[in-house]
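Here the structure is laid out as structure tokens; the discussion comes afterwards.
Removed from the display is one protein chain of the complex; every other protein chain stays in position.
This part shows chain A:
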Amino acid sequence: MNITKNIHEWLFSLMPATTASIVEMVLIAVVYLGIFAVAGLYLVLLERKVAAWFQLRLGPNRVGYQGLLQTMADALKLVSKELTGTIKADKFLYNLAPYFVIITALMAISLFPFTQEFQAFDINIGIFFLIAISSIGVIGILLAGWSSNNKFALIGAMRSGVQTISYELSVGLSLLTMVLMTGSLQLSQIVEVQKHGWLIVQGHIPAVIAFMIYMIAGTAETNRAPFDLVEAESELGAGFHTEYSGMKFAYFFLAEFINMFIIASIATTVFFGAYLSPFGITENIPLLGVFWFLIKTLAIIFLMMWFRWTFPRLRIDQLLVLEWKYLLPLNLMNLIIMALMVLLGLTIQF
């Protein structure tokens, strides 16, 4: 059973190679845009439901069954809204900024192995590519804050720059710690290594530490509470997207949720064996991999939502102190310990 391979061969038998590759690319793009839209919209709904649950409320429950169509209606509203902007904004950069954010998010999503076959883009520098892509997204936020010609937006954008540059180090280093065990940056290889035991089990203590650091830094990367200084509502109003409206605002909003999905997916792939079922209980049904992948990802997303709805926000200097004085040294030490463990064969081997 190899669906993507079958489709690939079928397409190439049907038409010349050039046409076939173009059609294939379009197909992949359409499928991933679909995933992108559905994931984004339903994560927004999930967040609202989870928030309601934490806050003794019901959450959206009017549009569709139990509010299932609420975010669809919201998206329709945002699409049909007038795009307003400031006269003194730098128009070119102002219009460019949302695309930076949304396109980088879309590029990253194509890398994940949802099942053994369902992976659009399996390159040998997978992890490196993910980290690189996610750092481009911040350019969009910086541009948005700068070009809006609004002081609140500018403060938000500057905070974002500082925050992302700092926390990217921790994200990268904690993933690097895990890569030491796999010996490969390719995502499919990383999953292959976990066939008999997830990496977080194989690497035991240093892996758990790496996971904790990754969760903290990952939450900071997505600019979510308790690290939502970029759009700190009570301080900056709406932060960097103060001057955006309609669909342009929706791009930023959607990208935030997609980024959360990406961070959770990376964690699923690197720490929890991506599509692999626990103890191999559904090993014979590869299609169920999607189910396991989503279950694990949603569990991590739920954890991030839990952070958001219980923790207060950090202050900007505390944010930097946390990264540079605590997370980074800890991370470097953890990396060395992991390297020694791999060298001495102290990891749990199955």
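By definition in this document, contacts are C-beta pairs under 8 Å (C-beta built on N, C-alpha and C of every residue); 3 or more make two chains touch, one makes a residue touch a chain; residues count from 1.
By our rule, contacts and distances are computed from a predicted model.
Trainee: Given the choices "Peptide/nickel transport system substrate-binding protein", "Multicomponent Na+:H+ antiporter subunit G", "NADH-quinone oxidoreductase subunit D" or "Chemotaxis protein CheY", state the protein name listed in UniProt for the chain not shown.
Mentor: "NADH-quinone oxidoreductase subunit D"
Trainee: Using the touch definition from the top, which of A:88, A:151 or A:196 touches the missing chain?
Mentor: Candidates A:88, A:151 or A:196; residue touching the omitted chain: A:151.
Trainee: Looking at the whole complex, which of A:75, A:190 or A:314 touches the chain that is not displayed?
Mentor: A:314
Trainee: Who touches the missing chain here, A:57, A:77, A:91 or A:325?
Mentor: Checking each option in A:57, A:77, A:91 or A:325, the one touching the absent chain turns out to be A:57.
Trainee: Among A:190, A:225 or A:342, single out the residue that touches the unshown chain.
Mentor: A:225
Trainee: Over the whole complex, note the residues of chain A touching the chain we left out.
Mentor: The missing chain touches chain A at positions 51, 54-57, 151-152, 155, 225-226, 228-229, 232-237, 309-318.
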